[in-house]
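To start, the structure itself, in structure tokens.
So, subunit A:
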Amino acid sequence: MGTLIETLDTLPHWLHRQALEHGTDVALRHKHLGIWQLRTWRQLADEVQGLAGALQARGFSVGATLTIISRPTPQAIVAALAAQWLGGTASLFDPLDEPAGQIDLLGELQPDFVLAQGHEELLRLGAAQVTPRVLIYLDGRGLSGSGPFDRALDYATLMGSKAFADTVPLAHAQQTAFVFYRRSQQATEAQRIRHTELLQHGRHLVQREGLGRYEEALAARGFASAGQARYLLAPWLIAGFRLNFPENLATRDRDRRELGPTLVAGTRETYERLHGYALERLPPPGDRARRLVDWALAARPGALRRFVGHWLVRRPLRDVLGFSRTHAPLVVGDALRPETQAFFESVGIKVRRWGDSTEWEVPSSSPAPVTNGQDEPHSQRVWKEATT
Partner candidate 1 sequence: MTQTAATHLLELDNISLSFKGVKAVTGISFRVAAGEICALIGPNGAGKSSLLNIISGVYQPQEGRIRFDNRERRRMRAHDVAVRGVARTFQNIALFKGMSVLDNVLTGRNLKRRSTWIEQALRLGRAGREDDSQREVAERVIAFMQLQPWRDALVGTLPYGLQKRVELARALAAEPRLLLLDEPMAGMNADEKQQMSRFIIDINRELGTTVLLIEHDIGVVMNISDHVVVLDYGRKIGDGSPEAVRKNPEVISAYLGTRH
Partner candidate 2 sequence: MEFFFEVLIGGLLAGVMYALVAIGFVLIYKASGVFNFAQGAMVLFSALTFVSLLERGVPFWLAFLISLAAMLLIAVAVERVVLRPLVNRSPITLFMATLGLSYVIEGFAQALWGAQVHGLDLGISDEPLELGGMLLSQFDIFAALTAASLVALLSWLFNKTRLGLALRAVADDPLAALAVGIRLQRVWVVVWTVAGFVGLVAGLLWGARLGVQFSLSLVVLKALPVLIIGGFTSISGAIIGGLIIGASEKLAEVYLGPIIGSGIENWFPYGLALLFLLVRPAGLFGERAIERV
């Protein structure tokens, strides 16, 4: 154990360890075909090694970057870990970001290794005139017959060919685990995060929030952000809890309620969307039912109001929002608007903030606070000339 700790300084190593020590525990759940499909740590590790093997065979080596354009899916996670397993970097793009900017970015970056969700994303690559050495897609829907992508590889068939990578990760602590890009008016900003940094923040979160093996976390949105990497992926690998993926965006609210996550590491948008969702669906103002709700949610209630309010409104409201099991409601990055914060508190959910917002706003911002002052800086920015 003690010896392990030394080597446990990258995400893939943690994955490796979880697979060794808790191989049969549930690592991932994905609502797919109407039910929550499971992946154990063992299966996950195998899948990662499988993909790593396939990538390696196609020339992906230490220091290379795998660009992943996908909504949160188990495959995307697998791909990121596979890249890191080989000592490479994962670069995440959210398909929900507006296309134009993303196309420019991709055009500039000209990635060599790309994993794209499906037709839509492949079209973006086409528009950006990117011709990767290796192009993998998850969903082949609508691809048949369309010429430009005939070189693209199907993830499923790729996994079929059992070409396993070395059974120990090649990654080491100082390598960049994730890189994120975004455009501001005059420039393209990149943000690189090393394994050490990730794990430090991850451990910190795990200790502070007292996260155990039995947490249920939901990865709904805002996936392609450093915050999620720091405060969701790292803790997940360290604490070894379960990461869950909704069926799709349209069903995420129902899925959240079904799942009842104990850990919610959302962005500001996540919570504000939920707030809006609730307001829109609550009885209309002035309605008798609404008056009851407002009465129950009022700040600093008396004993009676707390009791009655709890049973009539707070408890059921928490449940329909899917928060009735949540003990770690976290907002990553920007703070919530006061009214949103207030709303959740009135329901009995005290949202705690992680990560320094300045880190995200302006290019010259300071990194997130760290427990011990070593290996500064955590993130450095690479400036490029804007090519517009």
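The candidate set was assembled so that all candidates are chains of the complex that A comes from, given by their letters.
To be clear about the criterion, a residue touches a chain if its C-beta (ideal position, glycine included) is under 8 Å from a C-beta of that chain, and two chains touch if they have at least 3 such contacts; residues count from 1.
This structure is a prediction, so every number in the text was calculated from the model and none was measured.
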Single touching candidate for subunit A, where 1 or 2 all sit in one complex: 1
Residues of subunit A touching candidate 1 in the complex: 33-34, 140-142, 144-145, 247-248, 250-251
